[in-house]
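Complex shown without one protein chain; remaining protein chains in place.
Right, chain A next:
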Amino acid sequence: MFKKLSLKGSSNTNNQIKSSLQRNIKNSILAQYPKLKDIEEDVFPKKVPIVQVKCQNHINLVLINNEVLFFNEREGPYYPTLRFLHKYPNILPHVQVDKGAIKFVLQGANIMCRGLTSPGAKMEVDLPVDAIVAVMAEGKDHASAIGVMKMSTNDIRTINNDIGINNIHYLGDSLYMSPNLE
């Protein structure tokens, strides 16, 4: 998704949006990630405006204090950025890939079922299709990518073939490398 991150050429990309829209964004994020309700004050401080930046390919970034915290595509679900996920690792369910897959995940490749069922990998939580997950790595403490389940965990175990998780945002992509947009 973020092979190249480029802001649209228009002058009003970096918009401080209407308060009603800010509320909508905040509510939809909190509805999507219930664990954020405990730390709502930290994530969305009062009297700090939420800024929405529009990028190419219909991607919207949500900024607070000039830091990208969430992004979404068109009207789709909001994904947290990796830097935000590193701060609050428990907001997403975790899936672990084996050591051999790390190199490919960090190049932006989708995660194959074999990488999720081999000895070094773990899928402890049962997840449905289209669930947003944090992709951890064997022997590492922090998430290496954020993905969307293309198959349910049960299907991944039984079919054990083809792509299991779509890689949305990974360490080293252009969104990760530009955390602050000024």
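One rule holds for everything that comes next: contacts are C-beta pairs under 8 Å (C-beta built on N, C-alpha and C of every residue); 3 or more make two chains touch, one makes a residue touch a chain; residues count from 1.
Rule of thumb we're sticking to: contacts and distances are computed from a predicted model.
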Task = Pick from "DNA-directed RNA polymerases I and III subunit RPAC1", "Density-regulated protein homolog", "Eukaryotic translation initiation factor 3 subunit G" or "CL004 protein" the UniProt protein name of the chain that isn't shown here.
result = "Density-regulated protein homolog"
Contact residue for the chain not shown (choose from A:38, A:124 or A:162) = A:38
Request  = Spell out, residue by residue, where the missing chain touches chain A.
outcome  = 8-10, 35, 38-39, 41-42, 58, 86-91, 98-100, 102-103, 106, 118-120, 137-142, 144, 171-172, 176-177
